[in-house]
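Structure incoming, see below.
Only a single protein chain was left out; the remaining protein chains are all shown in position.
Chain naming follows the written order as A, B, C, D, E, F, G, H and I, and within any one chain the residues start at number 1.
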């Protein structure tokens, strides 16, 4: 047994039970973005959170333990994703990557925007020309250390 | 001559003149995100915008015409970027890609968040634990057409 | 269980029952192009369409639910397809890609032809020198947003 | 000197002269799709066509000869194109490739749709919800020979 | 069940029964080259041929149906084959590819040698310095269509 | 200077002088297949052959020496060729590779068909349904040594 | 069943029985290098040799037949091996490849050192500074044929 | 200027002067294998050796300094070499890699055969069936350290 | 059965028993770095160490034998790791690789830092700005042999 087995069991159970990520997140008591990432095998739950997830998806005690083990992360197969929705994000990195780099360096100097001390918020924006997906990414700036 | 030649000339001139993207964007009269992407060879300027850019960087008439030609886009070499700042964004797609997909589909159904009818805003958030980079991505939702 | 399992079950059943995509599409009540893509795991059926597919292929209730979940898309393995028929399409993109880009930009300006708000129609054209395959692709033009 | 040098000279001249592919095609007397592909180094011109192209772009005699030599074809670098417009076509092959294969085989049996005995027509379709790009691809069906 | 399952069953049966491709081809009544390719999952049999193959290898009715379905072709894994015999052919394409291209274009003009309307004949040539493998490849020339 | 420089000079000179490979081969006194491969940088000429090639293409003494140095072979860039004519050969190896392997092993046992002690002959076959390209490949069989 | 299944069975049996390749080779009556390669699925045994191997590893009759079928060769996954011992050999080809090429061509002219008519001998050399691995590779030189 | 520039100058000079690696090695006073590797940019010469090489190839003082700088090693482009001679060595690693690993571990235990404390000797062996290339590779065995 | 099966069994047992690597290492009597690498299938245990591991994880006798067989090493899939923690180490090699090379060569001359005669020590350093991970890598310097 490994974490992928638990992830697959969660996804299968979610479809057959007809649960929504938003409902699951409310049971766990954290944001829907972080809980979804955890259920998809990218984040580590603590014992209480793992118990809540286990209750929803009828996980065994051993499966619940796996939710508390740090996973090998990376949710996509292959360097270039084939799924059109995920590819659009990859395209944003490809087209705007050098722009993002220039503007963050102009504002902050040499360093990175952390993907660890990081949060994400996904919202619908109503719009008469077609609703929009708004995503806010927030990451701590970490300057390169010189020594 | 091609668009890359113009991009390299702009970057070289920017360093030797000590210009900032923010100043350049104010001269062009558009957002700093879009103008930077354009100067880096990813967007197409109209005649007036191209003239403003040409004035700043002392471009020839032919170089100014290239700014108005739709470029072959993609600002990174190789599928996996080696630069740490850009890689963190790639990592976000790798770690959170399936989460983003699940949550957008839960809210909107099958379709994508457009990377074309799309805008981006990068801001500094002051924070006593270290300032944060906040990025807002806004893209129109496009549902898959069935027929 | 996942969507691939359902796709494989549909393909196996189709061969053993000797059904045609054209017949299946008529039962579902949509075009043969879209229904085939859906049965091959690329599109999302609504409840009624899923029920029709389930009836034809004797799917279980859980399998029928999977037809209504947005799939991870991409029907080919590897970046360069080995199958001669599919490769010819890949070759069209390789040989004519820059031509298509030039002509769409000449007519419409910077932007893309949508692969989401998109339909496809495949027809046989009788021809004394050998029949021809005629394919009409229709996609909405989406201009790049400047901001 | 090679064909790529001639292609680059044509593209540079086209931008500085402000010519359109449609005008170029009318001078050459063939479709805009085929002439653009030829000017981009994918097709072979005969002497008369080459002379017309040479006149428009002020090519030397040697450059004009290269237009009549069969080129090494393939207009994209890398197996997965980074340009968003061209990628959408690649995505169509990825998402619909197995559908196209199934439907052509259902209608014609084992074989391929030729990419050699092939033509393409790109048209604008006015539409109140946003204009559409319509592309007609026509290729001879070639059955696999058994022996 | 899919075509690969049938291919593996045929190969396993061939080894345990000690059959030769030449004998199998004579039962099917076609060339040994084409029949071997079919048994290895690259060609489509008609009902009569499939019945002959099924008789030899004790295939079930469903397996026999799969022999009549157009397969996803490509018999090698990875772009560069590791098997020394197959690699020598790949090496011929690598070393002589540009030569073959030049000589076919010199004789026929722009176009291709078809790999669909194609046959192959493999023969032993006795030779005192060591026997030779002689392979005749015959493919229809298809000129590029201009339009 | 290296062999590629000489190859490019030969190809450029061939186009500007309008020479044919068949004529060049007759001057060198070897088959057109081998001479073309040599001029394209894949084979090593002896002093006399190199002098004949040098005379035709007005090579310098140093360039003539390079024709007599064993080259780094391989005439294609990338593992999967993009040119349609060369790809058809690659496709033959992909589709028929396992067939060729089976039939040569059935006839000869374990070993390979040499690509070194090897010759190739390309001929046109007139045919009312369209002329055919016939290619004869002849390679010595080399059995694996056991020890 | 295929050759890989037999290879895995042999390796598993070898570990549980605690046999050495050297002992196995003595039972088969050939060199330890060739017998090991055969047991690892790279060489073809004759009936007598296969019987000896089968006796040692308790193979079934069908498994014994597979040892006599020419295998699809190549014992490593991926183009660059991750195992440190095997990588050192890959590194030798990377660092010394051009040296080996130069020196063999200087001595023999254009051609190759055969990897088919080839043998290998691995010996320990005692050395006060640490024992050495000595490997002798012996391959027939095959000159390129001109025609 | 970098080491590659020096390597190219040496190779060009070697061809135009008609020198042999064996003669060069005798002037330098080391084995032909090591000297060739050094001239091809894989090894570091000391001052005296560099002076000998510089004298033969008329190198400048700066070029002579580069011969004494440790180079970035690796003499092949791409993971799978296209040159037939070098490929045969790559094939040996592919086919015999697991055999070599097994036999060295059987004799020495866990560890590697060094590619650094390593020497190579290439010799011709006369043979009535065709001369053979004999290569002796000698590398120190390094056991894995446990701690 | 192979070493990977044993590794997976150990990892699964470790999670369900709630053991720590540090405790396991103390039972085996070696450093936690080396024991963890061994349990993850990268190192070879001797009989006594294997018995200790087997006792902790309730391995069978055959599984215990596999721990004493030299494994095929390499604990990551794909050349670029997707896991953020492991990627940071890969990034260190990417960003600092040329620096490490320059400084080791400046101090020691041409050669390598051994990854075989090598040890690693991972420690926590308390720090008011956030604790740090300190890793000491120690490898024997091996000079390139000239001959």
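As a working rule, a residue touches a chain if its C-beta (ideal position, glycine included) is under 8 Å from a C-beta of that chain, and two chains touch if they have at least 3 such contacts.
Bear in mind the structure is a predicted one, so any value in this text is a computation, not a measurement.
Enquirer: Pick out which of I:13, I:27, I:51 or I:104 touches the chain that's been left out of the picture.
Expert: The one listed residue touching the chain not shown is I:104.
Enquirer: Determine and list the chain G residues touching the chain excluded from the picture.
Expert: Considering the whole complex, chain G reaches the absent chain at 80, 82, 84, 87, 91, 94-95.
Enquirer: In terms of residues, what is the contact footprint of the unshown chain on chain A?
Expert: Residues 30-31, 33-34, 43-44, 70, 72, 101, 105, 109-112, 114, 116-119, 142-147 of chain A touch the chain that is not shown.
Enquirer: Please identify, in ascending order, the residues of chain I that touch the omitted chain?
Expert: 20-22, 32-33, 36-37, 40, 42, 73-76, 79-81, 83-86, 88-108, 111-115, 118, 120, 122, 124-125, 127, 129-142
In this section, only the chains that are shown with their structure count from here on.
Enquirer: Could you tell me which pair, C-D or F-G, is linked by more C-beta pairs in contact?
Expert: C-D
Enquirer: Relative to chain F, which chain's C-alpha centre is the most remote?
Expert: Computed centres place A farthest from chain F.
Enquirer: Tell me, please, which chain's centre (mean of its C-alpha atoms) is farthest from the centre of chain C?
Expert: Chain H.
Enquirer: What is the distance, in whole Å, between the centres of chain A and chain F, each centre taken as the mean of its C-alpha atoms?
Expert: The separation of the two C-alpha centroids amounts to 53 Å.
Enquirer: Taking each chain's centre as its mean C-alpha position, how far apart are chain B and chain H in Å?
Expert: 47
Enquirer: Enumerate the residues of chain I that touch no fewer than two other chains.
Expert: Residue numbers touching two or more other chains: 72, 80, 82, 84, 116.
Enquirer: Please give all chain pairs that are in touch with each other.
Expert: Every touching chain pair, ordered by label, is A-B, A-C, A-D, A-I, B-C, B-D, B-I, C-D, C-E, C-F, D-E, D-F, E-F, E-G, E-H, F-G, F-H, G-H, G-I, H-I.
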